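Only a single protein chain was left out; the remaining protein chains are all shown in position.
After this line comes subunit A, so read on.
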Amino acid sequence: MPERVDEALELASSSRGRVNSMPSQPSSTMNKLCRQVSIESPGPLLKDCVFSFDVPVPDVPVTGARIRVECAGACYRLRRTPSQSSISSVSSLTSMPSLTSLSGDVSTICIGAPSASAPSHPNQTPAHYGVRDAALFPGYEVAGIVEAIGEEITNPGIGVGDKVVVYPYEGVPHGYAEYMTVPDLQYLVKVPDLMPLSVAAMLPTGALWAMNTIQVAKEHIIKILHDKGDSGKVKVLVVGTGGLALWALRLAQHYLKDVGDKVLLAVACLRDEGILLAKEAANVSVVQWNEDCYERTLIERTKDSLDGEVDIVIDFGTTSRSLHRSLQCLSKGGIALISSEVAERLLPKFSRRAEERQQSIKSVEVGSLDQLRELVELVASGQLEPPPHTVFPADQAKEVIRKLCNSEIQGRAILRFHSID
């Protein structure tokens, strides 16, 4: 501890010294710039959504830390302001932050006919395969090594050189740079030595989002089972076999163990390669949602594979089309869980239809900081096995995003920012 204090003081002193003597020491050894990769929501032309810059190395916040980024999950940044999530109040495991119910939003939505020449909204959901498959999704996933700690921190608990994963707090940087900072140490979760940083990088959005969704689903499953009585079964459909969906399947295996014999789980595969991935999980039915099939054929096929209508649909990459399809597979009183990213736009469109059949469409946010801590423990202890992933150099981000948009990468794609330790 005293050594760390000394080190911090030394850094501060050194910094001051450099500033003071700048005119007389032009050959400074301080690295001023670093590379940043920004991934925007994929639009009409894929080559337009990945950018690379040189940006200044950020200063160390006095109450936070600077992280040397080693691995980052390939996610895109939402163009609009992220919805308010309460980070200040730490959530318990059983609380569900930021659930959006239908009734509150509908009355304020104006559904007018578009004018003749109006361009469509720039934040439309891209219908790329990989997005619908939940292979590519919005988020911020960084795992790295603590490089410096703020000078006002007296009792860190985390030290320079520690491996950490960063919780995606409000105000995370726009894009992945070789260095990033957090304003508060609470946003850092230590990664055990045996866990590769590429695995850790999958956790802060993909796994966390899937975890929160499965926990929400479990609450509904328990309620449905209670209503159905002893012989009842709950039918759950997960759409897609991209990284998010694969996490959901694994988390379902873990969190639904105690009700496992009463839950029928099916996966809607958008790509043939997904069938093998889905079948890794035991006792999972697979239904092919080939996009070239007519909607009624797919709905019939889905009901056939689960012997009837579905009680819960989990669709991270939902579009108007797949949500409409999901609702037609859902039973009366059924629940569709969709990502908060698209809920804002789709709820007005579908709420009346859902109400007619007493169906609910609920949006699910990325999970809480405590949930992230739990995730790290589950993976570290081997209770939760990560989906397959591939590591790519960060300078190949453009190609990686193109492949993800076409669901050509099985599991997750991780960008590596420094040479392998």
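Criterion: contacts are C-beta pairs under 8 Å (C-beta built on N, C-alpha and C of every residue); 3 or more make two chains touch, one makes a residue touch a chain; residues count from 1.
The criterion applied here is as follows: contacts and distances are computed from a predicted model.
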Missing subunit (named according to UniProt) among the choices "Phosphotransferase", "DNA topoisomerase (ATP-hydrolyzing)", "3-methyl-2-oxobutanoate dehydrogenase (2-methylpropanoyl-transferring)" or "Trafficking protein particle complex subunit": "Phosphotransferase"
Touching the absent chain when the full complex is considered, from A:128, A:250 or A:412: A:128
Among A:174, A:223 or A:296, the residue in touch with the chain that has been omitted: A:296
Candidate in contact with the missing chain, chosen from A:228, A:254 or A:321: A:321
Given A:59, A:152, A:261 or A:304, the one touching the chain that is not displayed: A:304
Residues of subunit A in contact with the chain not shown: 42-46, 114, 116-117, 119-120, 122, 124-128, 269, 272, 275-276, 286-288, 290-297, 301, 304-305, 319-321
